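All protein chains but one are shown at their positions in the complex.
A and B are the chain letters, set down in written order, and residue numbers restart from 1 in every chain.
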Amino acid sequence: MNAAEIARDVSARRVSAAEVTAATLARVQAVDGDVGAYLTLLGEIARSSAARVDERIAAGEHLALAGVPIALKDNMCLEGARTTCASKILEHWIAPYTATAVARLLEAGAIPIGKANCDEFAMGSSCENSALGVTRNPYDLARVPGGSSGGSAAAVAAGEAAIGLGSDTGGSIREPAAFCNLVGFKPTYGRVSRYGLIAFASSLDQIGPLARSVEDAALAYDIMAGYDPMDATSLDRPVERTADSLRADLAGLRVGIVREFDTKALGERSDALYREAYRDLERLGAELVDVSLPTADYGLATYYLIAPAECSSNLARFDGVRYGLRVEGADVRAMYDNTRAAGFGPEVKRRILIGTHALSSGYYDAYYVRAQKARTLIARDFERAFAQCDLIACPAASCPAFVFAAKSDPYSMYLMDYYTIPMSLAGLPALSVPCGWTVPEGGNLPLPIGLQLCAPLFGEKLLLGAAAAYERATNHALAHPAQIGTVPA
Amino acid sequence: MNRAWEPVIGIECHVELKTATKMFCGCRNEFGGEPNTKTCPVCLGMPGALPVPNAKAIEQIVRTGLAFGAEIPAFSKFDRKNYFYPDMPKDYQISQYDMPLTVGGIVKYWLEDGTMKQCRLTRIHLEEDTGKSTHAGSGDGRIAGSSYSLLDFNRAGVPLMECVSEPELHSARDAVAYLESLRRTLLALEVSDVKMEEGSLRCDANVSVRVAGTTELGTKSEIKNMNSFRSVERAIASEIARQIEVLDSGGRVVQETRGWDELHGVTHPMRSKEEAHDYRYFPDPDLVPLAIARNDVERWKEKLPTLPCERFERYTGEYGLSVNAAAQLIDNIPLARYFDEVVARSENPQQSSNFVLGELSRLANETGVAVGDSNVTVEHLAELVALVQSKRINSKIAKELLARMWEGGGSPNAIVEREGLAQTSDPSAVERFVDEVLAANAAVVADYKAGKTNVLGFLVGQVMKASRGKADPALANELVKKKLSS
Partner (left out) sequence: MTPDTIDIRYVATLARIALSDDEIERFSKELGELLGHVRALQELDTASVPATAQVVESRNVLREDVERPCLDREVVLDGAPQRQGGFFRVPRIIAE
């Protein structure tokens, strides 16, 4: 059941939040042993939240997300709940405060079901970098759910939540959404407060929803978006409601197809699916225009300097002094070295090391400053492209969900985000929407792929509106059910 | 052959700002308290917490810069200084690297003999303070030999102003005079308590020496661990002497950090880090740049208080007060303000300062009531100054009047009128008192005539007493003498 329907039913008291919560927890019981979406189940908190929502509904309050079960990526703080970032270094940490975005959803009536698995500190594209659990793709349990917000994606795809909260630094919402047949939406940088989101790369991180429909994503976004005095990078500008401006067609819109993003490289089947998707956009009334992003190809290099540089500093605080893991040593220095050696997994270490290097004396200008300048060029490319079009359409990921351990070389994993990173560097709002099914070589189950749509800064309303029109016209998401248990009613 | 050496000193000060809350969070900014009671996710560097800058701290730094005539750049930003230390919660410090809030400026200072000097500022920037470590297990609270440390983060995140001078000071005394002036100015601006003993003012000195008359800087050492103005003076003097000794004996000064040992009166090299400092400064991505509005700058500039050096120059120059009297007033800002208002009305700075620093300060001390809060208004004190200046009353009456004004207020003119306290300068009236006194003290008069001229004072005193203090003392003196010698 979709979030919007649940909220309508609970608001109309056709079903109680307590009943929805109980059903969701039962579903988790039934399938999460296979899926592994959650690291921590919030049974007590969920039940008491549901009871409070039912009271508020009975008292006549209107709650936009009344009784909607949500999955929280485990890099978001919820007071009193274990918040691990899927890392050994925070394995037993209980957050003493709640992230603003989470607080806003709960205030609107959402029910937190559990803390969802992810790549450690959101660094990865498959969830395989989690130090605390394995999450499987509900469409093929032999495959990854994508990442880093893979647990949230798998939870929604498997019916263990109606909305998953994710965070996207270079594609961490859009790629798992594509892998799990969901809508995954990364708003403009700064639209949603980062307060309480455990930072990976501060200038790129952005919270957004993963949902079964554009309408659900819009609903959650509308609640979360807006200035937060606790986050100096959150934008103090008006937020237009998106949920009630979803469009039926794309008449009058120009959609840019990026010349440099040749889909032939993705294989025959994917190429055909993307071409079909572009034709669908045209059929809905859009005019397709050829646009160029000449520096987009430098996105990965730029990203893999800026994001690690920021992360090397952001993750310094995990030092065994005030919270989290400590591995003792003869003195403080040895304690730091031991704690961080034991607490961080290989990918996190890699990024801390490369980021430290990029900022270190003698390399700062050659790496960090140059990457910041390349970032300017990439953002300018998009500005020029958006002078010719209203939206850009392109793939959301380089391939469909892959089997575990398929990408053992770090760089091949980094390539998964080739299409999503440029938008992140430019701070643009972008989403992934299901655009078809493919049975990969060596596989026997159909796997979803995602179409990425991207709008200029602050263009969330246009973006979600257009995605809704495409979704309604194509209905790809409904073509195949997930393979876990039965699809919930 | 010993050459003549010129010391060159630059001072770096860290000053805790007196805001209600910390730099990047709403925890109370207050000295002391139970450990770890003034902390939140932000100042503890908890996962997911984010800094938001305190507007008041930024205003205070800009006002400080303006007070020293610094430039306020249109654009400024925060950077992260990355290094691990247990009392620094995020293991980076939010600071300002290449775009400080204020650039340049001049600190004027004076020496005990009243000479005015000046030292240029390089910059003033804003950063956050660390928590406090208590080293335990060594018996003496020192880090060396301790077996563990205890951490209190109440101070973590307190706004800290770093004020860096150019290397333009040339003696330990100049350095202290510079610090005194800086401290006085910050107090006048009400931006800090500036207490070295509470750590709200901390300073390091960069010391080098060079052959007198040359311009190239010598190799410097950085002196730390000075916790009073006196130790600053001693430490710098000791370090200058040490460097000169090294150079005179043919050695070379090594660039290093040295700690001041208060007990033994010497500096010691401090253990240096194994790796060079590599702070990996970069713009803090959690914070957005600052663009200080020009109209704010103008508004703050207009509202700057009278600064200590302006007062010093006026008091010792135009007013002719002593260095000591000027400093006494300047170091009591409300009193200086009171004094300025009295002078504005009385136009007699000398007499006004006599009252303000003399009788009024004595009464204030005695009663615990500040002069400015007393019953003696600036208007009434100016009246009193005028009464003395015009010789309508003498100083003895003035002192009595002041005591009464302190007690119950009121205009001295009115009291003098009402009670006929005006000084009697009419020779025939005073003469009557003189005659009375001489008649009543025949024995004393005889003594005088026998050569014991020191009884003159007694007789004049008796005349003043008979006139109930109103007689013009000079006239009384003159008449007594005249009568005795006739």
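Here is the rule we go by: contacts are C-beta pairs under 8 Å (C-beta built on N, C-alpha and C of every residue); 3 or more make two chains touch, one makes a residue touch a chain.
None of the values given here were measured: they were computed from a predicted structure.
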item	value
Contact with the hidden chain (one of A:193, A:213, A:302 or A:398)	A:302
Hidden-chain contact residue, picked from the options B:270, B:344 or B:440	B:270
Touching residue (missing chain; options A:121, A:179 or A:344)	A:344
Contact residue for the chain not shown (choose from A:15, A:51, A:134 or A:369)	A:369
Candidate in contact with the missing chain, chosen from A:7, A:155 or A:235	A:235
Absent chain, residues of chain A that touch it	93-94, 96-97, 188-190, 203, 229, 232-233, 235-236, 295, 298, 300-302, 304-305, 312, 316, 319-326, 328-338, 340-341, 344, 346, 349-350, 352-354, 356-357, 360, 363, 366-367, 369-377, 379, 410-411, 425-427, 457
Touching residues (missing chain, whole complex) on chain B	19-21, 25-28, 34-41, 44, 52-58, 77, 82, 84, 86, 133-135, 137, 143-144, 146-153, 270-273, 275, 278, 280, 283, 285, 287-291, 293
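Assume only the chains that are shown with their structure count from here on.
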item	value
Inter-chain centre distance, chain A versus chain B - centres from mean C-alpha coordinates, in Å	57
Of all residues in chain B, those that touch chain A in their complex	41, 44-53, 80, 82, 84, 86, 89-92, 149, 151, 153, 276, 278, 280-282, 285-288
Chain B-facing residues of chain A, complex	75-77, 83, 85, 90, 93, 95-97, 99, 194-199, 201-203, 229-233, 309-310, 312-313, 316-319, 321-323, 332, 336, 356, 359-361, 364, 368
